[in-house]
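Only a single protein chain was left out; the remaining protein chains are all shown in position.
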Amino acid sequence: MGFVDYVQAIIDGLLFGTTYSLIGIGFTLVFGVMQKINMSYAAGSLAGAYCGLVGPQLMGLPPWSVFPLSIAASGVIGYLIYLTCFRFIPLASPLATLMSTVGMLLLLDEIIVHSTAGMPQNYPAIYDGDPIEIGDFMLRADLVGVFLVCVVAMAVLLALLYRTRLGMATRAVAQQPVAAQLCGMRLQAVNGLTFVIAGLLGGVAGAMIGASVGMLSPLIAGPITVKGLIVTVIGGLGSIPGAIVAGLMVGAAENLFQALRNVTERDIYVMLLLFVFLVVRPGGLFSGRGHD
Amino acid sequence: MLEVRGLSKHFGGVRAVDGIDFSIRPGEVFGLIGPNGSGKSTTVNLVCGLYQPTAGEILFEGKDIAPVPTHRRLSLGLARTFQNIRLFANLTVWENLWMAENAPSHRAETRFLKRWIGGRSDARERITKALEFSGLAHRADDLAGSLAFGEQRRLELARALAAKPRLLLLDEPAAGMNAEEIAQLDERIRALQQQGYTILLIEHHMELVMAVTDRVCVLNFGRKIAEGTPAEVQADPAVREAYLGTAQ
Amino acid sequence: MDFYYSLAQIIGFHTLLGLSAYIVLQTGQVSLAQAGFFAIGAYVAGMLTVLAGWHLVPAMLVAGLGAALMACLVGFPALRVRGLMLVIATLAFGEAVRLFFFNFDYQIAKGEVKIGPLGGEGFRQIRWFPENGWTSLEVMLFVWTVVALVAGALWWNDRSRFGAVLRAVGEDEVAAQSVGINLTAVKVTAMTIGGFIAGLGGAIYAHYTTHIEHLNFNVLLATFAIAYPILGGLRSVFGTIVAAIFVQGFLVEGLRFLGDWRNLLFGALIVLAMNLRPHGLIDAATARRLARLFSREQWRGEQRRA
Partner (left out) sequence: MRKTALLLGSAFVALAGLAVTGPAGAQERSVVIKGFGAKSGVVRSFGVNSEAAMRAAAELINSQGGVKLGDGATGKIEVEFLDDRCTAEEGISVVRRIASGPTLVAIGPTCSNVAEPLFGVLQKKAGDASDSGLQFPIFTDVAIKGGLAKISEWAFRNVPSEAEMYTSLFSWVKQTKPDLKTIFAGVEENFAHSRATWYAVMKEAAPKAGLEVKGEAKWLLEDTNFAQQVREIKAAAPDILAIAAHPFTTCGVLKEMRRQGVKVKMLIGLTSSSSLETLQGCAREAEGIVIPTSFAPVNQAAEAAAAQAAKFNGSLDLHSAATYENMFILKKLMEEQGVLAKPDTVQADREKIRKGLAALKETGGLLGTSKRTDDREAVKPYLYVHAKDGKWVVLHNPVTN
């Protein structure tokens, strides 16, 4: 293993890391508004991607239709998760929502298993051509595409949050729920909408994960959930730029550890690094002080 | 008893407390007043150890207490109440008082295991007395969170007293109280003074401060602008300006 | 009957796992590292009985102590983080422990076969119970004696001053400090006790299944550890026991006759339970009713009246 290999490993990791970023943003978005974590988020995103497959597989639509279908389905699933796991559980019981979303994670995963018998499903790539070669290095063309889609999704999200009335309402609820209600914002509606937005974003993430692996399997829900949570906390809870950077970092770090050590030991270092990071910088990447 | 010298606390660029000095003599009720955001609560939190000062020192009975961790300050004889009541809402009234039963004054007398597991043997008696003193005896087994507001304030005070402190810090005890309750509070503070407690009273409510304190220190924008007896302070033009604004 | 004894054993070690999270949760810390401590207990106890030929009881105690030591070491750095950050930090730690065992080979030759943990392929033949002729009934009684001891100790602790201190820290850390409670000592102690209990549970688990591998100690198990006390309502050890019976006895075994639908219902019922009873199956009101039945409050009340 030479220097070129390590750099190449990092490049691969960065490209793949964008999907982690998207999942991280979804977690962070819900956390920002409700101060709660939605453990079923990544599973919901994947479930959305699975739903997208209904188009080409059962309805005879062209392959590209999976992408819009996945995104839309994930938005709907996001709202359903809100209804079943958040809407009727008192705000003061964060542990109850934690558990209900874990239950939802198991339920979503099992629904996927039952509808596919656990068989991996082929998922179309966004671009199927040759990789781009630059000198000694190689970029997967489709991953560059995934990277661009993720960047666009993030840009749309940021524009939505900072340039529209809806986004303003979301941010207002995130910062001052009581005051926002006094100003006539309907808390439930804004919360629900946040889930839909996070869901749509998750749909992009789910579709891009499917596209970059080339397949979907219920196996990936668990690891993606864990990676997403890691990205969320490294980036700092509620911080969107933090999640973006952290996603890329985690992607690069795990590939680098794999290149340096071994695949079986890779995650030990990722986990220990995270543990140390949290202890040293409990507030995340972009925060000076600890988060309470 | 408590001496504060050049105490400062900066949060980023904000100078919440900026080089204040004052000292409290044993047995007196010392008032710390000032408009909103003048640094009163920050000062209390510095004294209690919730914040580390940016500069300056806090001497308690002549010793610098900066390195003493928060939970040990009670052992030194410093107890406090909070501006927004901080009771253990899901513990019973009785258990709330039981918590303060680990105070230093009791420590030497009880063996480690007994202290942690059962508490002191005479604790039960003392807690009962404290509850009676606060008029909460009939609610001993209720959850603290279920008490009425006034009762919660009384419980918090009882909890602070259970540690037998030498200096008691009361952070805006009158906040949210009606006139009648304030009158009761007035009496209770005087009673405490008579029992020999030294009290640092942080308050917003002028009448109460003027009625019960021996000396007052006035803060504004994190700086001390006046100190003296209530009457002296009231007459001070800087204080009037801080409270009434320059326009008048 | 064999089956019911076996089921009771499963409920037993799951209860221990839940109780290990229960005491940590009382201080307001949500720890997903419990599966890691459970794994340490399982591997240590298994190695002691299989490789060193120890009796199970001392092996269990050492396993518990080993897990407790690790928990204590984690307790200190974990103090710096709270809330969700702590959840993820402990999750990371638990996963690191699991992955350690994934990479852990320690085999010795015994006769013609090699025994001991072998990385990803697991650790086979932890057969102390059958080799010593214990019947299912005896194993069950043994497991529940351990559970009863642990649950009894925790039940008693809930009534002691230390128990109240734990809950006080869970309620409000600032107020707890201001009444002279040393947060570090309390949290680390809770973590250590939790580690010990998880270690005991893991030791029993290893001897129940006779074969352990790292995948058994995954995030799902860690989630279950906190699910029992949370479903149980965090108010009493009985809640945790009831929740372990609810999950293992009802959701897992009781619904087995539903066949394909069972696993679908599993998640759905957890969601439903949290919607119907957000404060747990045994919430504050129920717990107080229970507590009144046999607590010393009555006695305390009499004291006051006298």
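In order of appearance the chains are A, B and C, and numbering begins at 1 in each one.
We adopt the following convention: contacts are C-beta pairs under 8 Å (C-beta built on N, C-alpha and C of every residue); 3 or more make two chains touch, one makes a residue touch a chain.
Since we're looking at a predicted model, the values are computed, not measured.
Counting contacts over the entire complex, the absent chain touches A, C.
Chain C residues in contact with the hidden partner, per the touch definition given at the top, are 1-4, 6-7, 10, 102, 120-122, 124-127, 129-136, 205, 208-216, 246, 249-260, 262-264, 273, 276-277, 281. Mapped onto chain A, the interface with the missing chain covers residues 5, 8-9, 12-13, 16, 110, 113-114, 117-122, 130-131, 138, 140, 142, 209, 212-215, 217-220, 222-224, 255, 258-259, 262-264, 267.
The definition used in the following text is that only the chains that are shown with their structure count from here on.
Touch-path distance (fewest steps) from chain B to chain C is 1. With centres defined by CA atoms alone, the chain at the far end from chain A is B. A simple rule picks the central chain: find each chain's mean C-alpha point, then take the one closest to the mean of all protein C-alpha atoms, which gives C. Averaged C-alpha coordinates give centres for chain A and chain C that are 31 Å from one another. Here the CA centre of chain A is 47 Å from the CA centre of chain B.
Looking at chain A, no residue sits in touch with two or more other chains. Considering their complex, residues 160-162, 164-165, 167-168, 171-172, 174-183, 284, 297, 300-301, 303-304 of chain C touch chain B.
Residues of chain B that touch chain C in their complex: 48-50, 69-72, 74-75, 79-80, 82, 86-91, 94-96, 98-104, 115-119, 124, 128, 137, 140-141, 143, 159-160, 163. On the chain A side of its complex with chain C, the touching residues are 31, 37, 84-85, 88-90, 93, 95-100, 102-111, 113-114, 222, 226, 229-230, 232-233, 237, 264-265, 267-268, 271-272, 274-276, 278-279, 282, 290-292.
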